[in-house]
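Incomplete set of chains, arranged as in the complex.
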């Protein structure tokens, strides 16, 4: 996203949070479409949490909330847990999700400092 | 956003919905920071609705929901109303918001067909 109309100081972190949210939503659906989603139940659960907190973190930053740092701190924790879980599974959607979750966790941690 | 890990057929519409959501959040906050937010009360209210429905439309598309077309149809309506309202006000954040809302409405209408 190339917008400079929103809050610029947060833009990099907003962008990765919104990308992470999409990839988590897609990963959850893709896990459910796999032959055996039972083994990925933990991944699907964390994908839901991670997508939701990433979206809310982005919204808080976009609106310049006074709790932007706090929600980024929580978002980083959820991203790390989701990334660790996704990394256990071979499908490409899980690997991609693990990668973006880990990068989002780093960005959110930096924002939370 | 350059991701191809999420749902590609929806990507253009997802991107503009997420950009519109951010710009609406920022416009609402910026209106509240103006000397006289009272005259922009309708703009602030629609910004909230528009940001929320844009985010949910993006999430539905990213997860390949069977209701993606229906939520894009509603999203287009809200974007149009928000764009019309924002266009009435001189600040740049309102002008930017009107522009992105109108473009998002077009994209969502195309998606809903």
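All chains are identified by letter, namely A and B, in their written order; residue positions are counted from 1 within each chain.
Going forward, contacts are C-beta pairs under 8 Å (C-beta built on N, C-alpha and C of every residue); 3 or more make two chains touch, one makes a residue touch a chain.
Owing to the predicted nature of the structure, the values given are computational and were not obtained by experimental measurement.
K.L.:
Going from the 2 copies shown, figure out how many the entire complex holds in this file.
P.N.:
4
Here, only the chains that are shown with their structure count from here on.
K.L.:
Taking each chain's centre as its mean C-alpha position, how far apart are chain A and chain B in Å?
P.N.:
Whole-Å distance between the two chain centres: 21.
K.L.:
Can you tell me which positions in chain A touch chain B when the two form their complex?
P.N.:
1, 3, 5-7, 14-15, 18-19, 21-23, 25-26, 28-29, 51, 55, 58-59, 62-64, 93, 96-97, 100
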